[in-house]
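Provided herewith is a single structure, encoded as structure tokens, for subsequent inquiry.
Just one protein chain is left out here, and the rest sit where they should.
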Amino acid sequence: MADTLLEIRDLRIEATVYPPGERPQDIVIVDGVSLALEKGRVLGLIGESGAGKSTIGLSAMSYGRGGVRLTGGEILLNGREIRKARGAALRDLRGHEVTYVAQSAAAAFNPSKRLMEQVIETSLWHGICGRAEAEARAVTLFAKLGLPDPETFGHRYPHQVSGGQLQRAMTAMALCPKPDLVVFDEPTTALDVTTQIDVLAAIKEAIRDTGVAALYITHDLAVVAQVSDDIMVLKDGKTVEYGPVDQIINHPREDYTRALVSVRSMDHPEKAEEVEPVLTVDHVTARYRGTHFDVLKDVTVSLQPGHTLAVVGESGSGKSTLARAITGLLPPTKGAVHFAGRTLAPALSQRSKDDLRELQMIYQMADVAMNPRQTVGTIVGRPLEFYFGLRGEEKRKRVQELLDQIEMGEGYIDRYPAELSGGQKQRVCIARALAAEPKLIICDEVTSALDPLVADGILKLLLNLQEQKNVAYLFITHDIATVRAIADSIAVMYRGEVVRYGPKASVLSPPFDDYTDLLLSSVPEMRIGWLEEVIAHRKMESAGH
Amino acid sequence: MSPVVKLLAQRIALGLLLLFLVSILIFVGTIILPGDVAQSILGQSATPEALANLRRDLGLNEPAVTRYFAWLFGVLQGDLGTALTSGQDIATQIGARLGNTLFLAFWAAVISVPLAIFLGLLAVRYRDRWPDKLISGVTLASISVPEFVIAYVMIFFVAVKLRWGVSVATINDSMTLGEKLYAIALPVAVLTLVVLAHMMRMTRAAILNVMQSAYIETAELKGLTLFTIIRRHAFPNSIAPIVNVVMLNLAYLVVGVVVIEVVFVYPGMGQYLVDHVSKRDVPVVQACGLIFAAVYIGLNLVADVVSILTNPRLRHPK
Partner (left out) sequence: MRIPLAALIGLFFTALFFLTAIFAPWIAPYGMAEVVSRDIWAPSSAEFLLGTDNLGRDLLSRMIYGGRTTIFIATAATILSFTTGSVLGFLAAVVGGWVDQLLSRFVDLLMSIPSLIFALVVLSVMPVTLPVLIVVMGLLDSTRVYRLARAVAVDINVMDYVEAAKLRGEGRGWIIFREILPNALSPLVAEMGLRFIFMVLFVSTLSFLGLGVQPPMADWGGLVKENADGIVYGIGAALYPAIAIATLAISVNLVADWVLNRTTSLKGGRGG
């Protein structure tokens, strides 16, 4: 066996939490995790939020963020025990043998120092090489990572470069001191899917070229399958499964792993009836008051009753703006919105109560979509009161029915949003929308902020409800996998325009326009070797991103 | 023109505009009232002729706008008017007193600013441990107590019982610097305490904010020593917030100085203003009000300018 770079045995990590009004409590974040990483290999740590993956990653540098303590087990780096290391011993290994790439490069860089200064800082600090050599090495790395103008890139300040470039600069910073191990902590999570693919490819190539070992942390199994040699699946601080990437992806042993692998693979055959559309967006153009450019340009789509139209795009594509135009928050400057056989007044204030009732919306962040000072009963009950005049016992019964439909029981009526989990909060928002008995529900990125398995649950619920109530969905998202799973028709948006539109099957089949081609090919597939194919197939854009 | 210069010019122009508007506000503040100035000065038993004469002397018969501009032009030329009660030229009177007030404020600032930064650093270093809690407790008490209370308590226990310092701080040009400093020792101590309390809470917050930034963690994960992290990463990013804090809190000096001068009977502008408010000497009040407001606006302006100058996004635009 080649030299073992990092060996973790039975690691235990705890933290103290301070629930309001109660005594501080100690909780266990990571419980008995063991792993072994050899030089030059990549281990992917995957799990949902709260699984402890970042915490384990940081423990490879014997670091606990925010009062987290490494209380038990052994961490051996190059044969040395580092869990209990202190002072100089600790500082020597950090930034030297082990380096870190943070999730948000924008926050991780010092805003008042030039990039080159920060990238070579560790090399100089640990006396690895002189300034000239360090700078030369940095420029080589910039070039390898596909950054524009590598010679002068380092002269810029963090705010002068884009998010994707910063993430790559951070990778350069981590590789510059020639470390043995790099910890990548969700490096592409905050990026658009078309940017992500470039950064991912850059990281993979850099790892291969420098022969460095890596811990790659993410919640996206498809991503981790592209860069890792081995994968460890984590849940609630414990190891669920640990093995080579081929085994985990293609022959998962545990149920949890299986669920993660098969995420978004629900079956939803496309529907085809042709009746009067419930929603028609007719050549809508819109702009924000006081600005000089259109945020929506001549958008035309339509939606059948009981069907799902997925509107896909990246940030800035105009998909959320389309929702605002339909609901009347942003009156169009040209064109009109037709709904349920009538034309809707452009502005919200001009619409009738029925107009408002039959068109409902669910938001991305359920936390802020509900008034924290109202109980679940009040939140779900208000539409019943407001639209149907229900009161008292009658209202309570109906609220109960709705809660049953979203698979939450009786006890939740008097709870407050803060007491619910992420998935439960979103379910309550769904119940609130259903209470109005709408014909159309706009779902604005409703699963984007949820863990993959929880999101799956919500999607399945939405599909069931659609079957029962024949309600149409306008489903806004940036996630292609979700679109494949639930859409009947798809509209792809880019910079305010619809670049591709039609039934799901035809939209997702070639030949594609340039943007859709780029978008679809950027979505990581749960298939080993996919990334290599894309790199070989595509020229990496060195400008932009 | 670079964005920094443009922004600076805008900010300074805004400051001047503000000063202009404030002068109007001060002027308006002294003319809107039920009853009139002449009546208030001469009292209820004044004869109609005396009232009419006074009104004419004060120029109260002119329309307000004319009176305002007359006053404003005078101010711009350095003529602050004549005191009603004493007939003396206000500008000369203020001249000497302004110097005294600035002397007092200067020493209070010079002591409190470094102390506030030091205590702020200390509080952050030992966050939530006893030094931090002690400092927090003392400052909380200080800001809850009016300046004159602190002043009298200090006078009672220090000047009278311990016989250190003086309880009446008279200074004049014939004194040496040392004598002057001894005379103002106690007032400066009180002022410092007052300003320090406010400032320290804010420097603590500003420093804490910087220390909790993500790039500080990055530096730690690079293996740098704490001292280097603070020197290289925390400090450059703290200058702007701390200067901001200092400037905003020096504004407390403007108010504190007025009260302290009254307590210690110190011949400064604060005393001058308060004396003449009770005597209802409107020209003096307007002049003093304007000067105090100008200093206040000036300090806030400096705070904004420093923020602009130290913002890397503005100095190096995309």
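Letters A and B name the chains as they come in the text, with residue numbers starting at 1 for each one.
Here is the rule we go by: a contact is a pair of C-beta atoms (placed from the backbone, for glycine too) under 8 Å apart; a residue touches a chain by one contact, two chains touch by 3 or more.
Everything numeric in this text was worked out from a predicted model, so none of it was measured.
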Residue, one of B:Phe69, B:Phe118 or B:Phe156, that touches the chain absent here: B:Phe156
Contact residue for the chain not shown (choose from B:Arg97, B:Lys180, B:Arg204 or B:His276): B:His276
Hidden partner chain, touching residue among B:Thr47, B:Gln77, B:Ser144 or B:Ser174: B:Ser144
Subunit B residues touching the omitted chain (full complex): 18, 21-22, 25-26, 29-31, 33-35, 37, 40, 140-141, 144-149, 152-153, 155-156, 160-161, 167-168, 251, 254-255, 258-259, 262-263, 273-274, 276-278, 280-282, 285-286, 289, 292-293, 296-297, 300
Residue numbers in subunit A that touch the chain omitted from display: 20-21, 327, 329, 348, 351, 353, 356-357, 360-361, 363, 365, 368-374, 382-383, 386, 416-419, 432, 436
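Everything that follows uses one rule, which is that only the chains that are shown with their structure count from here on.
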Between subunit A and subunit B, centroid-to-centroid distance (C-alpha), Å: 50
For the subunit B and subunit A complex, residues of the former touching the latter: 213-215, 217-225, 228, 233, 236-237, 310, 312-313, 316-318
For the subunit A and subunit B complex, residues of the former touching the latter: 61, 63, 65, 90-96, 99-100, 102, 104, 107-113, 121-122, 125-126, 156-157, 159-160
